[in-house]
Structures are given as structure tokens and as C-alpha cells.
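All protein chains but one are shown in place.
As written, the chains take the letters A and B, and residue 1 is the first residue of each chain.
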Amino acid sequence: MAQANELKKQYKKRTLAQETWRRLVKNPGAMLGLGFLGLLIMAAALSPFIFDYEVDVIGQNMSERLMAPGAAHWFGTDEYGRDLFARVIYGARYSLIIGVGSVLLGLVVGTILGSQAGFHGGVIDSIIMRGIDIFYSIPNIMTAVVIVSLLGPSTVNLMIALAFSCASSFARIVRASVMTIRDQEYVESSYAMGLPTWKIIVKHILPNCLSPIIVQITLLIGTTIISASSLSFLGIGVPAPAPEWGALLSAGRGHIRDASYMCIIPGLAIMFTVLALNLLGDGLRDALDPKMKK
Amino acid sequence: MKKRLALLLSVAMLAASLAGCGGGSSSSGGSSDGGATGSGHKESLIIGTDADINNLDLQKQQDATNNIILKNTHQTLVFFNNGSQGDERFGPCLATSWEFKDDTHIEMKLRDDVHFNDEEKTPMTAEDVKFTLDMAMDNMAASILTGYVQCNVIDDYSIEIEIESYNNEFIQSLSSVPLSIQSKKAYESGVEDPYYIGTGPYKFDEWVEGEYCRLVKVEDYWGNDIPEGENLAPGVAEVIEFRPYIEASSRVMALQAGEIDVCVNPPINELQYLEEDENITVYEQTGTRLFYFGFNVEKEPWNNETLRQAVACAIDRDAVLEAAVYGKGTLQTTILNRGLWGFYDDMEGFDYDVERAKSLMAEAGYANGGITTSLSYASGSPYEQIATIIQSNLKEIGIEVTLEPMETATLKSACVDGSHELFLWRWNEDSKVDFVYRDLYYTGSGSNYHHYSDPKADELIDTVATEKDPELRLAAAQELQEYLVNACPQVPLYIANLVVAYNKNLQGQYFYGGGNHDWRHAYIAE
Partner (left out) sequence: MIRYILKRLIMLIPVILVTSFLIFWAMSLTGGDPALMLAGDNAKPEQIEEIREELGLNDPFIVRYGNYMKGMLTGDMGQSYVTKRDVFKTFMERLPNTLMLGGAAVFIAVVVSIPLGIYTAIHQNTWKDTAGMIFALFGNSMPNFWLGLMLIIIFSLKLGLFPTGGKGGLDSLVLPAVTVGFGLAALITRTTRSSMLDVLRQDYMTTARAKGCSEKQVITVHGLKNALIPIITAIGLQMSLVITGSVLAETVFSWPGIGRLVYDSISKRDTPMVTGSIIMCSILMCIINLVVDLIYAFFDPRIKAQYSKKG
């Protein structure tokens, strides 16, 4: 019986995925975004083989400092004579890892909170949800500033700080989903069978709210990349000499007049990446929307 | 419809603001470029500062920007001359003369023609001086007045100050802005913000936090008859306004656009635009701000003197100077700020020499390097640049440095607790040598971020502070500097140049290498 169920679900899932993909392909914006992201991920993954981190990315060469973009240095050089092209490509690793990492962390925390609130209801629900509301009412950049100054600046701490703001939206989605299915028989029977809560969550709850979560993940990665760069800009992001995009921007800020490319190029990198994520997210939203089914 | 919606939204925003909006601030009047007044100068002088003005209560603050403003409205007992008015760096101001009666008693004569800028033109007397100094001991300003015991009023215009023990620089302390003379009567009358009352040629008109602080010339200033060019002469411009432009590029552009007349600390990489501008003068002189690299000598392995010297030899200070301030500064060997009494730079020290560094490493027992450590500094320019250069320098001799940029507050705490290993900091002092030696190197002192403690150094510091024979004192000062450079708790990196850019018609300005400029007599000629 269980096996049959499993099979049936897999079958269903596959068709859902296929259906979504079929619809997504028809959306030119989403495909454009997907293509760009594919290229970017490839570049980020391959960058250690193309560039020598010690030499090309953080190695200094004071005789070539602040050179404008040209044939030798496509994106110019920074104030230590480091090639900006190498740094921007390498920086994609940091920005993507921070973006994906904090959103996933936020997803885990949000799922736990949301499902606890949803399952238990009553007082626990009120406490968790009011807490999330309150958290939501404080501008998230301020929370992040406080958390980072609390833990000290590092890539991991930055992810933790940013995960906080992602958690609340996941918690809401999961809670809503739990509320609709918690009284259904198969959930109750899982409980009765003594299945641990996390298994119930993974088996029954998550698949049920998969579409909003996928959309939310895509969009939040973009927002998080922007927030990370904002924190770097305020001087509390990833420590030097790592070429995180926000750090590149913040270094370029001091050269806004004499070497404006140092500011423009990393900004464009952020913008196109987030735009691609947003286009993909919007595309997914439409593709997963049951209303759009014909 | 669109219009109506927008209107509605603005109403909504307004409603939200009404929820608790009591006073509301008056917006800037925009009285900036006042017309000519016929006497050959513009009515107002507008100065773009690089930091916010945060507290104007003299004795309860320590901020350079506040002090620059307070210099116009308040006056000190002793005048600190920037070197342009003779060799005697400390001269009369509100006090006309002083004399040590014995090691611990100073008799001081005061001017008898000074009055406060209040309604009644209350005369300034010895009572006000005593009141000011006594009050300082209960406030933050106490750190400047170390050694003060009490003040006895002899008559209306003479006082006797008692100090704990003889000190060569006590009189110098009295030239600090926070110790400007305030009105006893103002405090006793219970008037709001009594510290606003001073004796200076300007008085406060309006201060809007974060926007501007406007001073106006005092019409019946007590020194109106003092001839132009003297220290206590009256002001010229009718209005002096200070406006913070935190963002350096904005400050430069504001100067070029004529929004401000003076731009302090313009970023060096934008000087080219100012130099091209024919309406602007870029002024540059050797400063007094020393940037340095320090060790926490209590922490392994930095308690090893030879190892510290190896690091000193490995730092390419030319590259540091170039990266940090585009070469606009001076390298030096000694740890004392340039321009201070007894400055002595004629010693070998530790120049950039990788081979020597490597042999010192071997001597220290680290022939193969293999040290990992961290460098803490305040995030932002120029520390970011200095740290990046030093990180790659130290790699050459086998020291792996993790960079730890942090907020200034966190850095200071880490340095005081001693949880740091290597650090970058700066020291700005242009008047008192004791504020360098004692604060940075004396056992247990507050800014001794090196946690350096050495009985011989302590003894020499005390000698420099109290030795009356000038020759012996100078000898002690030189020995001390050599001793400290050799012990190497810090590597002095460079002295940054003082750079100020201003409207080419600016006159009457009075610059200090430390940045504590005097704008009392400055104006824009027309």
C-alpha cells in the first residue's frame, strides 16, 4: 500500500514538474533568466580553474592600479592593480553561496517555526506568529546590522543574519499549508503511526506547498544577494580581500569620480543576476499557478 | 483620479507622522550665499565638515568637529599657536601671564576687559575660571586636566592653581577647547543650555542636528577694539555655518558647486578635480596624524621582540603610503607625532628589507614562518588599504594574516580587553608630548593598546614630563624614542598630510596640522 502510494506520488510529481517546465519554456523572460543564471553558475564553478586565486584575484600589482577597462583588463583594475574581471567572476561564487545559503537556512528555520505554529495552533501559534509579525515590522537591514555586529563580520555570520529575514516568509507559507491539511486523515494517521514530526513535514507538508516555496526561494535569493551587498556597503559584510560583489561596490564607492567603472561594473553584475532570478521567479509563479492552467 | 490617489497617499503619510510629531524641525532657511555687505567680504562662510556635530556641551564631549565649532564661541586661558606666530607655542589668551610660585602652585593673571556674550554682558572674573576648572574635574574633560588639585581666587583677575606635582605640560592643557571658560552665572541662573554662553567673537544662532550649526558674529564682542590680525580680534564674516557632509565625494562636489566654501579632508583621489577648478585652492601641509601598526605584546608570539622587529622590516611602507593616501604623507622612523616638542627621527629603525626580515625571523626562532594571526582595524579607508598591503607583505616572510575589519567601537573594546593580536590605529596629537608617550606606552594607560609595559620606558616618560632642565629633558626624550622604536610595540607607518580645499577667495584662516582649524577670522573676500 505504502509502496503504491509512493509510486503514485512520484508519478504525479513528475507530471507536475513536466507541466511546469512546458509552461516555463513558453515564457521568454524566464528562459532568458535561466540561461543567464546557467552561464553564471558555470563561470562561478569554473573560475578556480581559470584564475589563480592568489595571483589573479587577490594578488597585488601596484604598478597597474586603477587602469580603465581596456584590452589588457576587460573590466579595468582596482586600487591595488587587481584585475576586476577576475574579481567579478570569482565574486559570483561568494554572492551565490551567500544568497543560496541564507535562503536555505531561512527555509529550514521557517519550516520548523511555521509547522510548529500550524500543528499546535493556540498559544504556540500566537506566540510564534506574533513574534514573526514583530520581526517583520523591524526593517530587516537593521536586524541584520545588529546581528552582524553581534557575531562579527564573516561569510557565515552574514548568512545567519540574512537567513532571519527569509525565515519569516517561509514560516507563513508553511503555516498556511499546515493549517489546511493538518486535520486530514493521512496526516493524522501518520501521527498515530508515531512518525516523527520532521518526517511528516518532509513527506506531507513540504510537497503540499512546494510551488509557493520554489517561487519564494528564487525571489529571495535575489533579495538576499542585494541585502548582502548592502551590508558590505555599510562596511559589515564579507571581510577583504574576498571579492564579494557588495565589497567590490563599496571599494568602488570611494572612486566614484576618478574610476567610476569600479562602481558601475559590480553593480551591473548584481543587477543582472537578480534580474535573472526575478524573471525566473515570475515565470515560475505563472507556470505553477493553477489558475493559469488551460 | 491619479492625482487624487497621490494626494490621498500623502495624506496617509502625514497622518502617520502626526501620531506623535510634537515640535517638528524647522527646515534650513537656505540663507547660504548671502549678498555682499560692502565691506569687501561675503556675509557668510560655510564650512563642510566630515563628521556630524554631536554635542556642544564643552566638557561633556571629546569630538574634534565639536571643538572646531566651539573655538569660535568660547575662549581658553592659553592660546596654542600653530607655529606661525613665533617659537613660543603657548601664549596668552584670556590669561595674560602665569608663573610657577613653586613646583605645585601657578599664579595666573587674567584679562580684566572680558565679558560673556549674554544679555547683561557679565564680566568674566576669576570666579568663572575657578568654576570652569572645578566643573571640568567632574566631567569628561577631566582627562585633559590631569593633575589639577584646586584653584584659589586671589582677586577678581588673578588666580592660583594648585597641581599634584610639577609637570612641564600642565599650562599647555589649558589651551584645550573643552576647558574654555564658561559663565558661572549662567549655570547658577538655571538657564537652559548654559554652556552656550561663551566669550568668543561668535555665538550660537541655530543648531539642527545632522543638518547645520550656524554661528553669528557678536556685535558687542568685548575685544572689538583689538586690531585685526591679533589672536583675540573680532570676527569678520557675519555668519559662519558648519554643515556635515559625511560622504567625501559629496563634500567635494558641494565645494565645486559653491554650496560650501571650505571642504575639509577632501579624498586624495579626487584632488585632481579640485586642482583643475580655477575657483578652488587646494592647501596641503605636513600633518600630525600618525598612522601605525601595533602588536599586542602580551600575546604569543608577539611578546618576542625580535619577531616584532622582523615584521617591522617586512612592511613596505612606501607601498602603504601610496595605497592609503596616494603618497600624500611622510614616512618616519620614530613613534612621536611630527611637529611635537623633541621630535627625533635620526635613528636607524627598521626600513623595508625582506632579507633582514627573514634573518630576524630566523633569529626569533621562526625560520620557516608558519605563524597565523589576525589583523584588526576599523573598516573603511585608509585602514582597509593599509591592511591589504600589510597582509600581502607579511605573507612574504611566512606570516598568514586574516583581516578583521570591525566597527571602531568593537575595535576599541577588543584593544582594551587585549583580545586582539595585530592592529591598526592612528594617533593625532599636535600639542602635548605626554599625550603620546604616556597614553600609548605607559604601563596600564587607557590607550596603550599594545599592552606594553616596561619599567625603563615608564621612567623615561616620567622624566620627560617632569624634568625642568631643558637639555636633560631633551636627552631623555630622544633616548625614550629610540628605546621605544627598538622595542617595537608599534611600527609607525606614515604621517598623513593635512589637506584642505577651499574657495580661492578665502582669507584669515588659521590651520593646525592636527585638523583643529581656527575659523574665527576667516571670510570670503569679494
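Convention: contacts are C-beta pairs under 8 Å (C-beta built on N, C-alpha and C of every residue); 3 or more make two chains touch, one makes a residue touch a chain.
Because the structure is predicted, anything quoted here is derived from the model rather than measured.
Enquirer: Touch as defined at the start, partner being the missing chain; which of B:F79, B:F131, B:Y196 or B:Y245 qualifies?
Expert: Hidden-chain contact among the options goes to B:Y245.
Enquirer: With the full complex in mind, choose from B:L94, B:M253 or B:L375 the residue touching the hidden chain.
Expert: The one listed residue touching the chain not shown is B:M253.
Enquirer: Counting contacts across the full complex, list the positions on chain A that touch the omitted chain.
Expert: Interface residues of chain A facing the absent chain: 28-29, 130-131, 133-134, 136-142, 145-147, 149-150, 152, 222, 226, 229-230, 233-234, 246, 249, 253, 256-257, 260, 263-264, 267, 270-272, 274-275, 278-279, 282.
Enquirer: For chain B, which residues touch the unseen chain?
Expert: Chain B touches the missing chain through residues 1-2, 5-6, 8-10, 12-17, 19-25, 27-28, 30, 52, 54-55, 57, 60, 62-63, 140, 142-144, 146, 208-211, 243-247, 249-250, 253-254, 257, 259, 406-410, 412-414, 416, 427-428, 435, 439, 444-447.
Quick note on the criterion: only the chains that are shown with their structure count from here on.
Enquirer: With centres defined as the mean C-alpha position, give me the chain A-chain B separation in Å.
Expert: 45
Enquirer: What does chain B use to touch chain A in their complex?
Expert: On the chain B side, the touching residues are 248-249, 252, 267, 269-270, 272-273, 319, 322-323, 379-381, 384-385, 387-389, 391-392, 402-407, 410.
Enquirer: Hey, which residues of chain A end up touching chain B in the complex?
Expert: Residue positions touching the partner: 58-60, 62, 79-80, 149, 152-153, 235-236, 239-241, 251, 254-259.
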